[in-house]
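For this depiction, one protein chain was excluded, whereas all remaining protein chains were kept in their positions.
Here is chain A:
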Amino acid sequence: MNYVPGTASLIDDIDNVASCLPQTGSIVTDYNKHLVLLRDGRTLIGYLRSIDQFANLVFHQTVERIHVGKKFGDIPRGIFIVRGENVVLLGEIDVEKPCDTVLQQVSIEEILEEQRLQQQTKQETEKVKMQVLKDRGLSIPKADNLDEY
């Protein structure tokens, strides 16, 4: 793999299990989880284990986090392999930054129900919008179908 030092690379983000083993006299640090935003709007949180030049990712102990308004819910997913073209953004979760102040965690059933309602209202407004545009002879292409290079 061509790794040029100083370029934007995920090589330093990989959470290597082997390097987590305690050595004599040192304190074991708690390695950070990573958060990835996907093109379809999903958020996955887990330990980043592997990467490649296409930004394909291997996530361990993955949790899918669904946000609706101020509430969120976590669904445990296990091991995920994410194809690079679906990755929007990858971030390192900082345990020190205060984050639980505004967000309220709810159960999986509740958040899925909230999400379903949110999708429903969004689809209805989209339908109305598309109809209005169609009447005027216009159309807006959806962002996730645009060509890749």
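Throughout what follows, a residue touches a chain if its C-beta (ideal position, glycine included) is under 8 Å from a C-beta of that chain, and two chains touch if they have at least 3 such contacts; residues count from 1.
In this section, contacts and distances are computed from a predicted model.
S.K.: Looking at UniProt, which of "6-phosphofructo-2-kinase/fructose-2,6-biphosphatase 3", "WD repeat and SOCS box-containing protein 1", "U6 snRNA-associated Sm-like protein LSm2" or "AP-2 complex subunit alpha" names the chain we cannot see?
M.R.: "U6 snRNA-associated Sm-like protein LSm2"
S.K.: Among the options A:37, A:58 or A:112, which residue touches the chain absent from this view?
M.R.: Within the whole complex, the residue contacting the unshown chain is A:37.
S.K.: Given the contact definition stated above, which residue among A:75, A:88 or A:132 touches the chain not shown here?
M.R.: Missing-chain contact among the listed residues: A:88.
S.K.: Residue by residue, what part of chain A touches the chain that was omitted?
M.R.: 4, 6-10, 13, 35, 37, 39, 41, 43, 55, 65, 67, 70, 72, 84-85, 87-95, 97, 99, 102-103, 143-144, 146, 148-149
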